[in-house]
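Below: one structure, written as structure tokens.
As you look at this complex, bear in mind that one protein chain is not there, while each of the others sits in place.
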Amino acid sequence: MISQQLLYAIAGIGLFTIGLRATLLHQQLLPRLLSLNVCGAGVFLTFIAIAYQGPDAVADPVPHALVLTGIVVAVSALAMAVALGRRLRMLDDE
Amino acid sequence: MHELLLISIPALPLIMAMVSLFKRSWLTITMAPVVALVSALSISVDTTVAIPWLLLGVHWHLDATGQLFLLFSALIWLVAGWYASAERSKPIDTPLYHCLFLTAMTGNFLLIVAADMLSFYLGFAMMGLSAYGLIVKPSQQARRAARVYLGFTLVGELALFSALLLIVSNTGSVLFDELAAVHVSDLAMALLVLGFGIKLALPGLHFWLPLSYSTAPLISAAVLSGPMMKAGLLGWIRFVPTGSENLVDWGQLLLVLGSIGLLLGTLLALLQTRASAVLAYSSVAKMGIMSALFGFALANPAHAQAVIAALLLFAMHHLLVKSTLFLGLHSYRQTRARKAVFVGLAILALSLLGLPLSGGSAAKLQLAAATQDELSLLLSLSAVATTLMMLHFLQRVRQTKPAAADETDASIMGTRPWAAWWLLLPIAWWAPFAPASIAFDAKSLLLIAGGILLFLVIRRYQTQLRRLPVYCRPGDLFHLLARIRLRSPLRYKSNQALLPDLLLPEQQSANDAKSSQLSLTTPGVWWFVVTALLIAALFIPIYL
Amino acid sequence: MELFSLLPLFILLSSLLPGLAIFMLKEESHGLRTGLNLFGAIAKLLLVGLLIWGVFHEKLLELRWSLGPGLELVLHADALSVLFVTLSTVLWLVTTIYAIGYLENTPHRSRFFGFFSLCVTATVGLALAGNLFTFVIFYELLTLATYPLVAHKGSPMAVRGARIYLAYTLAGGVLLLIGAVWLQTIAGPIDFVQGGILSGMQELDPWQLRWIFLLLIIGLGVKAALVPLHGWLPQAMVAPAPVSALLHAVAVVKAGAFGIVRVVYDVYGVEFAGSLGLLAFLGAAASITIVYGSVKALSQDNLKRRLAYSTVSQVSYIALGTAIVGPLATIGGVVHLVHQGVMKITLFFAAGNYAETLGVHRVSEMDGIGRRMPGTTLAFTIAALGMIGIPPVAGFVSKWYIGLGAMEAGAGWWVIPVLLTSSLLNAAYFLPIVYRAWFKPMTQAWPEEQPIQGRWEMPAALLWPPLVTASLALLIGVFAAAPYSPLEWATLIASREY
Partner (left out) sequence: MNNLIVWVIGIPLLASLLTIIWPRRANVIALLTALACLLASILLTYQVHAGGPITHALGGWASGLGIALRIDAFSALLLLMAMLVVSAASFYANAYFADPLKQVRFWPLWLMLIVAINSLLLSGDLFNLYVTLELLGLSAVALTALSDNRAALQAAIRYLSIGLLGSLVFLAGVAFIYAGYGTLDLLQLAELARPDALTLVALALLSAGLLIKAALFPMHFWLPAAHASAPAPVSAALSALVVKVSVYILVRLWLDVFDPALSPAATLLLGILGGMAVIWGSWQALLAQRLKLMAAYSTVAQLGYLFLFLPVIVALPAGELRDNAFGALLLLALTHGFAKSALFLGAGVIQQQAGHDRIADLGGTARALPLTTFIIALAGIALVGLPPSGTFLAKWQLIASSIHSQQWWWIPVIAAGTLLATAYLFRVLGHAFGPGDSVGKVVNWGREEIPALTLALFASVILGLGSAGIWDLIVDGRIY
């Protein structure tokens, strides 16, 4: 039977792929951003899977650090994208 | 001192040419030939100067031949110069004409004193090209004649240029002295014949001559027919190593060509209506006989020296007389004392056809002696021919109108040229002062008599020759050649022909084109047949 | 002596710095600009005098500045470069004076003279280049410096002509670049060595060398206007007269020819090139060009176009002389570098004067122009006669030596006919002009005549340059054998090459 770690990893990669596909397919801004986040989630999941070092061992801290940073970055990027979108909408309304 | 004089011979006229652009007088135009004359008489033979830094390093010297040429050429240039300075009509009385006159003189003198081929070539080119300016006149025909002259001259220059290249690369030296030893290749020889043959108006290369002589100012014609033409002969004498066995065939060829020239010239001369044209064709004939003699010299290396010596006398005599005739013609058209001038012309004519006690007969006797009567037929032929031509000439002179307003301003010519001509007359008669001229030969008298009779016969046909076909006008066959237009893609936007200004008649000269419509009149055919027969007949004596 | 070896650099700077300074000048400051120009030109002349002395006494004049591995900027003065430097310097001085007169009160003079100086700097750099790399650099720089000059007028015609010029030259430049790099990768840095650097390396693959030669010659042939690469030259006629003069006599066309000489003699070595069978190819190309150019010139009614085609033909004499193995031909080709320059610049000055003073641009308008402008027409006539090859004008000397060299090398059977044909054709397109100018009466009024001020037929700054160059052409012909004459210098070069 496949190990937990591998399961997580595969799930992560799956998410990543789905997100990627969606990103490339969608034209509108919002769906695209969302799918990008899905993408990101996949990557983070993979990292966490990598961090796993067996049932009784302590997890590798480095990936966690990475994931945290990554999440921060992703969030700020999302925020910025939304802000830009709003600005564009305002311009259209004027 | 002698070196200085030698250098001054070509240098002075060049300087004068520059001067005459700004200030022209009888002094500027006659000083140079005077100096040349003096130095020709005073410089000791075989004076040599070498100027290494000039051009590609020049060597000049004055040998016996050169002295002879220089003497007589300078004389003619002098008198002609006098005429030119006295002339008040347009084409001549311009700084351009004076400058080119002197440049041509420079070239002529330079090639006479040249001891290396490049100087000779330089002189030849200067002379030939600047002569263009002596020929050209405002009139349509004159311009065209000048163009034709230029075309032929250029071809001559180039032929000479390549001949030079062949010879120099063969000998490795540009000095004439080194030449005598080497074997001149056939190609080089052909180029030499072509290059100088154009100057000497060999048959087929002669078209430019009657065209230009009959249209150019008579003063120009005088220097052209005298000094300049003889330069071609000098060229042969300088370049072709006489006395070498391997040029016999070429000698034969020249002999044939020359003889053809003699006949062609005579025939055409007899068909001319203008006196100057008659003189022109007689020049063709005379040059023919000289070429033939030179060819004879090549063909018999044994007595080349003697023949050439005699040929020189002959040439000098012709030089002097022919130029004097042209000048006389000029005087005749401008003076009131036409009778006197006519007498003078008659005397000259007699000297030319070798009346005993004249320079002409002396030269003829020398030739006869030198050729040991191997060419007696040809010589007698030429004697008869000359007689015919001279008589025809005199007849034509009688009918020459005095200078009309359209050509000159009909001013009575100045006294200076007038005197000069009369001074020139006796010299021309006696020249080249050969002792043999005392001798009296009956043969030539007979020939002359025969000639006179023949002339009387021909006169009956003269009435038929009023309207001549185009190919009998001055420049005979060329009029037919000129019909062959170069229909090429290369045309001006303003669609003019390819070589509009060089060879073909200008487009706008419709009248010219019309007048030269090819019309085969009966006398034309008749004339053609006779020529052909005579030329054919000529080969018999030569190959006996 | 250290300072002395910097001489080539100073020679470059003597025109570069004034040029840059001129760019900064205001349009109005005419006096200062003129002063800078003349100062630069004269300073250069003096320095070149020094250079001649140095090279004649075989001083080592070399500067090296590394730009990277195998890429060295080398300025080096040998006999050949001195010949070209002297030519360009002298003619630059004359042309500058002419240009000052010609562009009197026209716009953008600062720009013009700035690029003018840059152009000459590039030319001199080309002449002093000590290796192929440096040569390529200055070759490209020359293209850049001349483009604004050709486009100077700013008219659509000018811009178009300039574009065509650029397309041709840069395409050629790229080929040259590729060839040079290729050569350097197989043979290491290509210094110009008398006798040829490659002739020492027998181990190289001959076929590669042949291909490289082809690339180099095509690259250089574009500027040297070898048929069929000549298309830009007639188009570049839209440039102002001084520019055309410089383009045809000194800078661009001559640079190409000079490059060919360099490649054949100092890169391949003439015997080696001959043994590779490359010279036959070059000779053929040159001969075709000579004849073709003359034939085309015949049918041009526009004076400058006619002159342009005559350049196409004349410059190839240099290539022809180069293509023949043997010292005499070398002398002929190299000396024609100078002779053609002096004569052609005269012709263009004259053409410029006609256009400036009378608005005459076509040959068919030139009837009787000799009476109106005797000085200019005299200069024109001398130069034209020289082009035809009539002694004692300089052109004859070159033809004579090329012909002798051909005979010496046994190539006479095809070279001499080429020479004769082209001479005849030259006569056929030059003499009619001379004839119209002197012997034909003036038929119609001049298109746009400027009134005569002063005692000359036109402003002295326009009249004297052609007269000076014309008399120069005459003098170097008449005193061809005198010491320090171009011919003597060419002989020196030939003696050092063989």
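Letters A, B and C mark the chains in the order given here, with residues in each chain numbered from 1 onward.
Convention: a residue touches a chain if its C-beta (ideal position, glycine included) is under 8 Å from a C-beta of that chain, and two chains touch if they have at least 3 such contacts.
Keep in mind the model is a prediction, meaning the values are calculated, not measured.
Taking every chain of the complex into account, the chain not shown here touches A, C. Only one of the listed residues, C:L71, C:L214 or C:L475, touches the absent chain: C:L71. The missing chain lies against chain A, touching residues 16, 20, 23, 29, 32-33, 36, 39-40, 42-43, 46-47, 50, 61-63, 66, 69-70, 73-74, 76-77, 80-81, 84-85, 87-88, 91-92. By the touch criterion stated above, the residues of chain C touching the omitted chain are 23, 65-71, 73, 107-108, 111, 133, 136-138, 140-141, 143-144, 147-148, 151, 154-156, 159, 162-163, 166-167, 170-171, 174-175, 177-178, 181-182, 184-186.
Methods note: only the chains that are shown with their structure count from here on.
When the partners of chain A are compared with those of chain C, no chain appears in both lists. Distance from per-chain Cα centroids to the pooled protein Cα centroid is smallest for C. Distance from the centre of chain C peaks at A, each centre being the average of the chain's Cα atoms.
If you average the Cα atoms of chain A and of chain C, the two centres end up 69 Å apart. Per-chain Cα centroids separate chain B from chain C by 43 Å. Rounded to whole angstrom units, the spacing between the C-alpha centres of chain A and chain B is 109. The touching residues of chain B, counted against chain C in their complex, run 52-57, 96, 118, 121-122, 125-126, 129, 133, 136, 138, 143, 146-147, 150, 154-155, 157-158, 161-162, 165-166, 168-169, 490-494, 496, 498-502. Residues of chain C touching chain B in their complex: 295-296, 298-299, 301, 364, 385, 389-392, 397, 399-400, 403-404, 407-408, 412, 416, 419-420, 423-424, 427-428, 431-432, 435-436, 438-439, 441, 477-483, 487.
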